[in-house]
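One protein chain omitted, others in place.
And now, subunit A:
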Amino acid sequence: MSTLALAARDSRTMLRRNMRRWARYPAMTVQLIALPVIMLLLFAYVFGGTLGAGLGGEASARADYIEYLVPGILLMTVAAAIQGTAISVAMDMQEGIIARFRTMAISRGAVLTGHVIGSFLQTLVGLAIVLGVSLAIGFRPSANAMEWLGAIGLIALFAVALTWLAVALGLSAKSVETASNTPTLIVLLPFLGSGFVPADSMPAGLSWFAEYQPFSPVIETVRSLLLGTEIGNNAILALGWTVVIGVFSYLWAMKLFRRPPVR
């Protein structure tokens, strides 16, 4: 078998291993998917009326707000999932079996690739569930097939980039607790962006941060693709952030993984 075929096979083996581990320990997966669903329902039904009125809609404030809200919630789903990735990578690194993998003639990156693909699939499942609930509570996007494809493609790319970031954070964490704390900040980012309310409704400094931080352009681009809002330079910014985060995190993770084990 060629090197590439072997790498693919090893990554598949590692992926199977991760899937099995999740099946044994499903609480975290359930929790990570439940978080955005709860946020969606909370914001739609508890805050939705008031926030929707604030956006300018009068008669159908809640329905308008659900339209505004869903893209942010979709990105929050991505953010929540990577917390699980960071934790499971950190947990894994504490297991002696990783040292065993390092002494075997298997593709170097397979352990990490297995985590990334596994987390990505988990994120897709989460996105499907959140989108299903959104549609059930009245989310009615105006997008055509191409726009759907674009929106899903962008979210998927962003998810891959953030997953590598999570892997790097998981690798760099000294303990599982640290690994679960750092990504919490990332989960909060949709709040400090245009996920729940427009960035320009915030105080000046915060508004500037909210507008340019990675989540906002992605959320705005998805919003524009699904709902036909103004896209501006958001698509470029979104892709730029995705590439920067993805490449940086990938290199960082690989560097950390090659670092010799310390006992």
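The working rule: contacts are C-beta pairs under 8 Å (C-beta built on N, C-alpha and C of every residue); 3 or more make two chains touch, one makes a residue touch a chain; residues count from 1.
The rule is simple: contacts and distances are computed from a predicted model.
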Name per UniProt, for the chain absent here [options: "ATP-binding cassette domain-containing protein", "ABC transporter", "Malonate decarboxylase subunit beta" or "succinate dehydrogenase"]: "ATP-binding cassette domain-containing protein"
Among A:L4, A:V30, A:M104 or A:M146, the residue in touch with the chain that has been omitted: A:M104
Residues belonging to subunit A that touch the chain removed from view: 1, 6, 9-10, 13, 16-17, 20-21, 24-25, 95-97, 99-106, 260-261, 263
